[in-house]
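In this view, the complex is presented without one of its protein chains, the others remaining in place.
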Amino acid sequence: MRPRGTFRRQIDVKVATVTDRLIRHVVDEERLAVVQAPPGSGKTHLLLRAAKEAYRARQRVSVATQTRSQADDICRRFSEAGVPAIRFVAHGDTGAEQPPGIDAIARHQDLPHGPCIAVGTTAKWGLIELADPFDVLFVEEAWQMAWADFMLLGQVAGRFVLIGDPGQIAPVVSIDASRWETAPRAPHRPAPELVLSEHRKSALDLSLPATRRLPACTAGLIRPFYDFPFDAWAEPGERLLVPLRRVAGVRGAVIERLGRSSVVGVTLPTPEGGPPLECDSEVAATAVGIARGILESQPDWVMGQARRRLRPPDIGLCATHHVMNAEMALHLDRRLDGINIDTPERWQGLQRKVMIIVHPLSGVVQPSAFDLETGRLCVMASRHEIALVVVTRNHLPETLDSHMPAAEQAVGRPDVSGRGHHQNTVFWGALVERDQVVEARGPESVG
Amino acid sequence: MALTADQVVRRLRAFEQGKPLPSGETLRVQRLPDEQILILVFVRMGGESAPWGIAYGRPGRKPDILTTPEPRTRDAVAEMVAQLAPTLLTHLNHPKYSHWGPDPDTKLPPFQVWLPNRSHLEMLHHLAYAYTFTKFGERSRHVRLNQLGHACGWLFREAQRPGQTITMAATDVLTEAYTFPAETTRQGHLGFLLAWLQTRGSREARMAAAAAAEEQSIATTIDPTEERDELVPGLETYNTARAAKNMPGMEKAARMIRRVLVEELGRRFDLTERAIAVLHADKRRENRYLDDLMEASLDEHRRQFRRIERQVDDAEDGPAFRPSPETDRHPSAAASRYYVSEASEELRDHLLVHDDRELQAELVAAGEAIAGRIVEVRDEGEGRKTIPVWVVESNGALPLRLREDSALCVVGLPGRELRIRNIERTPDLRYRFELQVTKLLHGPHDNDGSVLPAASPRLKRRTVVLVKPSMHQIGRRRSFLVWKRDVPGAWLTHRVPKVPEVDLPKEIGEDLTAITVRRA
Partner (left out) sequence: MPKSTRDDSHRDTRRRFEQWARNPQCQANVISAVHNIPMARVAEQETGRSTMGQSPFAIARGQAFEKSLFRNGGRLLLEALKRSRVLPDEAAGLADFRMRMHGGTCRNLDEALAGTADLLRRLAAKPGRPGRPWLVAGATVRIPGNTMLPEALLVIDALGIRHDESPPTLIVGEIKTYPDRGGYTDRQELATARAQAGVYVHGLDLVLAELDLTDEYRVARQGFLVLTRPGFNRPSIRVGEDLRYQAERAKRGFVLLERAAASMPGPSGTATPDSVIAAPISYSEACVSFCDRADTCRAKALEAGCGSVLGDDVARFLGATTLQRALDLLAGSTPANAAEQDLKRRMQDIEGLRSWR
């Protein structure tokens, strides 16, 4: 057992080092930095700090985000930190209310010529022709930005800081991109991938050392989804649900196992006639039943020094199919008021104390390459701070075992199907190995 | 590409009825007069990528047929392919061959090139590889072959651009126009599809006819038994005669080989003609937005083929160079073409839907559009300013990929745009959208009164279909902007990579340095 506190201090030191190095890099007007970050590791915080220091050093700072809500969120956080910033908005959005200290500007000609911080979406920055470029451009969630979109940002500034989480859902490519699969600068690939493949030596290549959001066991479980190592800031066993009341049956078994590790799997038997593909009422009822069971045990959540009673708004539910989410919503009652239910795409960037998710492969007995992609599972499995329950039909291990993924990628590209299959197998296998899987007979056994 | 749920259910219905069913309310392919169509079919030897024979011509006429006895002789194949060049280049309005002259601003009539299926498209790609940059053989021939290579490469690339209307693989056209009750893999066979369409009677009868048709190859390859029984002996005789310099023997064997190839090519040509005839006989009307797609295709043809063949740079669309058949190695070229492809998809998906209720239903089923009823209309404007807001309710069991802030427009009135302000669930689990009308608040200038102002209370209780407006101009603009390389970040974003020679040998790679220099 490592000495409590030492390890965490080491992480703090590493984070401080990464932050210092990035700030120095930006203030010293170096050209390129790439920061890879595991989920919930404080990447936006890092971006805000480095951007603020660059601004203090009298630089003109631009920030590109991939969605409007990310841009709004960054502006809100600048506002809270008392850092003035500009929200570079779409025409027609100038009227929207902005937090204190934030100005909305739509025309690039109106952007200040002196030191400032301007925050806009990649789409907005990419469509203008700036006469007066910025000194540095920070890109948030850079792994969700395609190379072509990044090319258009070449006119915004001459120096770049790309920050993101490589495990999240990749940019959607709706057209046939075969022609560019072997291009040296494939326009549809995530920009940081190309930047790193060519500039790894000359760029400042950093990664944040630990997830702050996720409990220690979860960090171990999702690490195979990433190509770089990271730890959890939380000590093993330090984040807990402490139930006041005992509950019986499957729910009791789930709660008991959550006392040992942060992730629990719950399986339901696969019916004779095969599992429902999209809308599986029993699985939906089970997921909600587990949420109810957890609340009925009246647990406190404990995170370090903080300890509070768990409330419905601390719980999130997530399934990949919209109808499944609707089905789960049907099972909610007033006592569960405040539980949020949504798709992984919508959960990106959010977090809850407890997440209950329906495994994306539950019901899928013949997985396609798309089904095997782990971006969505990775998002779903990295939203919780204390506990994660994964509900699935019990065909899952057998489906994975008998499936032979075909490597149909273009020449020279990575085998994403094989990788997805492997990651899914490792993820579930780890739960089985740790005896963290509870078998439920049916939703009634969950209550 | 996996089938959508909608396509699956349609396939089930086709199975139930035992015959192909029309897909879509309208046809999404233009039926041009025969003079504007060139049918092009190929056969090749197993294991080879060069053609063994080519048939080409207009529908309803006897095709011209070119063959060579020994397709492994590079020179003989080049000679044969060079003979195709004048017809193909004239049809494609190459500046040096076009009846309309080289002026890029001349408005050209629409045209199409039809091929039996995708394997014939692949042959265009092979020809592009072999001839776009070749310097093999006598100069006048390789100049012509370079033109033809680029023409084939352009046709192949254009075939991949969503919504294009020029390169028509007959199987793709038919599978888009009809739903067949069979596995996707088998639907690449033109004879199979036509048998399903043209056999009368029960499901079993059609199925049997389709399975029988499938026995004969329509791809560029020839059935192995046919090769073994007919062509191997012919070729052996030919090569023995050639080694012995026995001219009459060679000619006789060549005739034997040609007879087989002519038959093979003829069958593929006939099937393609029949596919065109099937579409002409279809009672559905053409989607009225096809003209816009044809315009877009002709615009691409002007910029990406005629302009390049005339060696004219374009401030927006890049310098004139024949692109590599494999990929776009120049970063701006790659990004620009990528954006054009995205913009084209956007245009196709958001244009045709306004004139096709089945397409609307597909979009709704995929969660990309809303079909609902206006339950409330209010005006939040003050004074003379009007801010029309609609509340629309729709089926909540459907998937929804639209988000708050998404822009939409009204089907049938594309100019009227709205923005989703809020999405909620009603207690009976319907979706409830609050939408602000942002464009065409009052109606078009030439409003004859049939279009109500957006804030009119009379709109309440009307059903509406809301789809995404086309943002293709944005993609187009990006495709232009990405060529601009005098930008501060160009050292990272626009640097032309040093590609090792091995990646693409000269004969199949464009000259990157030249492009960069021209651009500068």
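Each chain carries a letter (A and B) given by its place in the written order, and its residues are counted from 1.
Here is the rule we use: a residue touches a chain if its C-beta (ideal position, glycine included) is under 8 Å from a C-beta of that chain, and two chains touch if they have at least 3 such contacts.
Everything numeric here is computed off the predicted structure, so don't read it as measured data.
For the chain that is not shown, the touched chains among those present are A, B, taking the whole complex. Here the missing chain is touched by one residue of B:S297, B:T327 or B:S479, and it is B:T327.
When you scan B:K19, B:H91 or B:H126 for touch with the missing chain, the hit is B:H126.
Touching the missing chain, out of B:A371, B:I420, B:L466 or B:V482, is residue B:A371. When the missing chain is restored to the complex, the residue among B:K62, B:K96, B:K135 or B:R228 that touches it is B:R228. Considering the complete assembly, subunit B touches the hidden chain via residues 2-3, 5-9, 11-12, 15-16, 25, 45-50, 122, 125-127, 129-131, 134, 181-186, 211, 221-225, 227-228, 231-232, 236, 325-327, 357-358, 360-361, 364-365, 371, 395, 397-398, 500-502, 505, 507-508.
Subunit A meets the missing chain through residues 177-182, 271-282, 323, 364-366, 368, 401-402, 404-415, 417-419, 421-422.
Rule of thumb we're sticking to: only the chains that are shown with their structure count from here on.
Between subunit A and subunit B, the centres computed from C-alpha atoms are 37 Å apart.
Interface residues of subunit A facing subunit B in the complex, by the touch rule stated above, are 31-32, 68, 92, 126-127, 129, 133, 137, 147-148, 150-160, 174-188, 195, 198-199, 321-323, 326, 329-330, 368, 370. The part of subunit B that touches subunit A in the complex is made up of residues 2, 157, 160, 162, 326-329, 331-332, 334-335, 337-339, 341-342, 345, 367, 396-400, 405, 425, 429, 438, 474, 477-478, 481-482, 484-485, 487-494, 497, 499, 503.
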